[in-house]
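Here we show just some of the chains, and they stay where they sit in the whole.
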Amino acid sequence: MLAARRRGDWLTSQFFFVMVASMFPLGIGPDPNTLRMIGPGVVWVSALLASLLSLPRLLAEDFRDGSLEQMLLTPQPAVLLALGKSLAHWLIYGVPLLLISPILGIQFSLPAEAIAILMLSLLIGTPILSLLGSVGAALTLGLRGSGVLLTLLILPLYVPVLIFGAGAVDAIMAGTSAESHLSLLGAILVSTLLVAPWIAAAALKVSIE
Amino acid sequence: MAINLYYYASPATFYQLSGKLIPWFGWSAAILTLIGLYISFFVAPTDFQQGEAYRIIFIHVPAAWMSMFIYLVMAFWGAIGLAFKTRLSFMMSRALAPTGALFTFVALWTGALWGKPMWGAWWVWDARLTSELILLFLYIGIMALWAAIDDPQRGDRAGALLTLVGAINVPIIYFSVKWWNTLHQGASIKPSGTSMHEAMLAGMLIMAFAAWFYTIAVALYRVRTLIIERERNSEWVKALTGK
Amino acid sequence: MSESVATLSVHDLRCTRGDRELFSDMNFTLHGGEALLIQGGNGQGKTSLLRLLTGLAQPAYGEVRWRGEKLARTSETYHREMAYIGHLNGIKDDLTPIENLRLAAQLAGRTLDEAQAEEKLCQLGLGRCLDLPCRVLSFGQRRRVALSNLLCSNAPLWILDEPLTGLDVHGVALLENLLKSHVDQGGMAVLTTHQPLSLEGANIHALRVGGPAQ
């Protein structure tokens, strides 16, 4: 399923994050103190938006050219397909984001330990975004204005991830422990991992009909 | 006109011509770099304000100049290509881009290195720095666009259009220090004269020429590769590689 | 009904799209070595029927059985033994024909090495486009890539929706031969087409969907 990926896509999505995150200092102003304060939130919000931006492509193309049909007709259960799609999304979107996040951290002049926690929270959080996203993408497949509709459906589900993810980094910067935030994130990850692929698979079947 | 421009615009003739020119430019670049570096590190005096750190200027400034200049040349070739449909000018444009990106990156990198001792930060969101960063993104964007289009002719034209759109950024970089009051230093070399020490000036100019020759040599080399690749089915390339 | 006999059977099938009933009370059984040609004008419900047969769509009433079992219960086995090619080709524009074939095989849990894929594609007359992305191929060449998937699978049941669209005369002849040898070797095929199809000698049935052409 992943054989189809090219290396070029990776590089471009890394640049993409750098650019999105660089927009904020430009819009907000260069004061390092302000930047440090909003840094974790901004990186997290960019992660959410980047995930949203890449979701419509996840299934729409397969749907249009008929390969989704073909995939549903393989002997593999649809749940595996949904899981594979989430994984593919995470690989092309989450992993580059993770790799580039230290640079974003430096741009916002975050301290080193905050950067470490930021990366950790992204490592736990971005798979959740991909898993939830695949549900949304499957539900809105082939609908008119599916891009915006997808956002509407998915953003509310993303909010808890955002709160705990950015909260973890804020906590470390305020000098308290980030552990509780991170373990909550972990719990969310486990539960979405168990539930989301099933729902996405069911949604896929409905959409393809 | 006595010289037939179309003669030199044909890839086959240009291929031969550039083959002869490359070594000249290559060696000049190497020699000038050596001289320039020698002047920069041993001849030029220590700056009374900035100490030794200022020596980064000898790399920083030529790189910054080249980054902007190469972009303009690319846009020029792109425009020529769009107007007259000459294949060679698109290839020139393509051949210049990686070097341009390289110099932009070097300017940013050395600037950041220099910024740490001078301004106390690797990076500030100042207009010149920002617009130089945008220039890097433009270079990367153009190269990404070329890479994404399989058909070379289509890629040429799409890339040229993008190059032209982005060209407005260059005057912004250049004049940013004037238009906005920024941290970054203003131009010290003006048509009206300069405020620099002579050895510093000489070092910088020599380095600038070295960068020039390097660019030309590398660009010619890349054009040759491009020509061979694009014209691989034509008679003269077959004759060339077949022997 | 015995598990081991490969039959596709349809019982009291009804298909509705929106508020329109396309057909109802459809019954047939298809055995190994038989082909079924679905006939009917544009919009009479041929494609809808085929999608019911694949299990991609659910019937409004009635059921489809494979080896005597309802599709929903046996979907894994069924998908292993069935190959479907619809109006959409189901090939990736960014990949070359070879990559496409190998991807499809991989998804189906088979392995296909490059030489094999190349051989199948050459068999379908795509020898010159092996390394081009499918995006630049011509309409008929893309259809051929999709059809070459049939050669790679060893599914006993083929479900083909207008496989001849876009094929030139050689392509049509090629496909006719393929179909004939598939059926002769005990395979089954359900297909639709608006073009004349010459499968003389093969055990072929016809089924008309919908009423008179509108």
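As written, the chains take the letters A, B and C, and residue 1 is the first residue of each chain.
Here is the rule we go by: a residue touches a chain if its C-beta (ideal position, glycine included) is under 8 Å from a C-beta of that chain, and two chains touch if they have at least 3 such contacts.
Since the model is a prediction, treat every value here as computed from it, not as a measurement.
For the full complex in this file, the chain formula works out to A x2, B x1, C x2 (one representative per kind shown).
Here is the rule we go by: only the chains that are shown with their structure count from here on.
Interface comparison, A-B versus A-C: the higher count of C-beta contacts falls to A-C. Per-chain CA centroids place chain B at a distance of 57 Å from chain C.
Work out the mean CA point of chain A and of chain C, and you get 38 Å between them. Contact residues of chain A toward chain C in the complex are 1, 3-4, 6, 64-67, 69-77, 208-209. Note for the complex: chain A touches chain B at residues 8, 11-12, 15, 19, 22, 25-26, 29-30, 32, 106-107, 109. Those residues of chain B that touch chain A in the complex are listed here as 121-126, 130, 133, 137, 140, 144, 147-148.
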